[in-house]
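Missing here is one protein chain; the remaining ones are kept as they sit in the complex.
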């Protein structure tokens, strides 16, 4: 940078163009937080529908849930939020929540058990994409008004069978658990949509921030809700600005125009190392990078070939070069920090072993296609694979497409190899176990496109039962053991080559403290930030 | 490259201006008809592209985790189960009622989105074309007058370099130097963060709105942000405009009437500006109009690099996520502007071209 700096400075000064220096050398106001992030994935703000990263960030700060995850103490797990306390019935199927008193929505309406019941019922009835997080407990649009109900000012949730309480409460910390203002929302109902159209672009929450505006692909701006029950946040305004390029984010940060840059690549992070005004905070995220080998492919479905692939990834080489600092080697379906997660990573690049396995399977010379979405790091992973596979005589053709293009083919079981990422939906091991290792009906007709195992055309055998058993196990230690066993088997036999777990590196001004992107379990929180 | 390749070249020798209304009306009707047909064709092609594209609009809405049930519900809701032509006619019907539908991706009316993104592009393109004209025209005239001199050579190099530079690269470098290192200009985006939403939106163009609100701080900040991308775009139109000006001027300068004027002892300044330049005005306006139309299409790459929320990046993003209502709406607007500017320059040509008279 330095040589370049001097060179460019000289050249530019030489031009001696007189442009007035307006607005430069700025610093953000003390009670305002300005964040650069990619927010082009936000498609809706309705908590019953929202299911993307940047959308979850908004939701987390605008809506309260029954239970929440404290950004300053994420290890503690769920804590009381709008529900002050809860009791589990003897049969383990009903949880009774006592609501916190005196909390008001941003509209001024009081927060009641009716609002909570309405919000959860609404999510099940609307049946949008994230609805499965609730409906897996046996709720259907038909029965939900009985299963989730209000009695004596308390909220009762009854599940179809007994589940681990932690499993249920963990699910309620997800975006879909956001409690909306029933009066406000129903006042905007159109054609029986339960306010869905209105809530897509408006909010009706009780959280620490009010949404001022959301301009798609441009910015999200929020201001503090002064009557927030947890105390008004210190940052009175939060602006999240959409900046696509890492280089642009870094320039904005270095110029002091923003407080936090969330999408810097490893090179730009390294370039900031000498800057004393800026610090970098690492958080382990839940996102896993993996390969899926299609079970419909005659060669890729052979157990030896699957195993060979696990020895054909240059794990070390990649995390030490272009993924440096932003991914760590992880070869299991539960991300580190999750209940039951394990650090067993037995595979490393071993061409000889892979060759032997391929020979054993009778594979000699193979040409396959990998589908990857156009994100630079993934394209580079694909090229690294292309390189190592080429050394054992496997020709890998890379098809790059938009996220939706590639995904559509993956869901149609049409790709030989899929290279992609998976992030957990809620902070419970079931979120990944139930998709990587669970696929009760592998037939084409089942069309279980929501399950990764189905998309990969893999029948997980007895893992199916293990996954089902684990969600009803209430003993914590026993449950951990079950997940560890599942993952041990999964590592050896599955057609998934789990490679890396993401580390999010947020670069921020030295004076910003307590910022949290939510680690592996939840979304970003702003109310505890000071500077 | 004469004007023929731009305007239609089909104009028959025009009769002396008739004062009867009918021929004018007929021309107007015919023009309107051709605009309608072109727009319809534009819509139809965009529509077909949108439907054959392997990007699934349903998947864009429901996301990766959706169950088949949710997927099917949205599929039905979007009317994708109906025959293609039926879908097209439904869409056309809505458009005729000025309803461009709702963006699949951000749940807002497309017309609202366009009202938001188009002024951003308009502002950028207008400033860009101003740069292009203010520098490009004199440069072109000078190059023609001093043909073969060092000025001509420099003008040529300036123009050719402009044609040849990959804009995304130049944009990144410009941002690095003028913003990152020197701090002379504002960074990516339309205004600095503290100036967001301060002046009331009237035209949607921040430079104009801030002046209307007589808020000079916002104006200054917005100007510092727009100057770099606008000069880049301006450079491109400058290259084109200066080259065209030069060749128009050369054509005039070799004409007999110029020699006559010189022989008569007219000053060189008057020869150039009062005679030669006067005669190329119409051709020049045509070139400028088309160049402007090109900028108004939205320079996708410039908009991406400068985080400029304009119509070019709007259409591109929409396209890549199969948000067809947004793509169609954006394309219609951009296409309409292109066609209108074309008609405008055609008309101008018909009215003022000395040869046509």
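Worth a mention:
Note that the chains take the letters A and B in the order they are written out, and that residue 1 is the start of every chain.
Going forward, a contact is a pair of C-beta atoms (placed from the backbone, for glycine too) under 8 Å apart; a residue touches a chain by one contact, two chains touch by 3 or more.
Keep in mind that, in the parts below, contacts and distances are computed from a predicted model.
Only one of "sn-glycerol-3-phosphate dehydrogenase subunit C", "Stage V sporulation protein AE", "ABC transporter permease" or "Tryptophan synthase beta chain" fits the UniProt record of the hidden chain, and that name is "ABC transporter permease". One of A:88, A:398, A:421 or A:480 touches the chain omitted from the figure, and that residue is A:398. Although one chain is not drawn, the whole complex shows that of A:271, A:325 or A:440 it is A:271 that touches it.
Contact with the chain that does not appear here is found for just one residue of B:80, B:95 or B:250, B:250.
Of the listed residues B:115, B:161, B:202 or B:347, the one in contact with the hidden chain in the full complex is B:161. Within the full complex, the residue among A:322, A:338 or A:454 touching the omitted chain is A:322.
In the full complex, chain A makes contact with the omitted chain through residues 1, 4, 245-247, 250-251, 265, 267-268, 270-271, 314, 317-318, 320-322, 374, 376, 379-380, 382-384, 386-387, 397-402, 405.
Counting over the whole complex, chain B has residues 1-2, 4-6, 8-10, 34, 37-38, 41-42, 45-46, 49-50, 52-55, 147, 153, 156, 160-161, 163-169, 172-173, 176, 180, 247, 250-251, 254, 297-298, 300-301, 312, 315-316, 319-320, 327, 331, 334-335, 338-339 touching the chain that is not drawn.
By our rule, only the chains that are shown with their structure count from here on.
If you average the Cα atoms of chain A and of chain B, the two centres end up 39 Å apart. Contact residues of chain A toward chain B in the complex are 5, 8-9, 11-13, 17, 19-26, 28-29, 32, 34, 40, 42-44, 51-52, 127-132, 197, 200-201, 212-213, 215-219, 221, 239, 241-245, 247-248, 251-252, 254-255, 257-258, 401-402, 404-405, 407-408, 411, 425, 447-450. Residue ranges on chain B touching chain A, taken from their complex, read 54-56, 59-71, 73, 103-108, 113, 116, 172, 175-189, 192-194, 196-197, 220-221, 223-225, 227, 304-305, 307, 309, 313-314, 317, 320-322.
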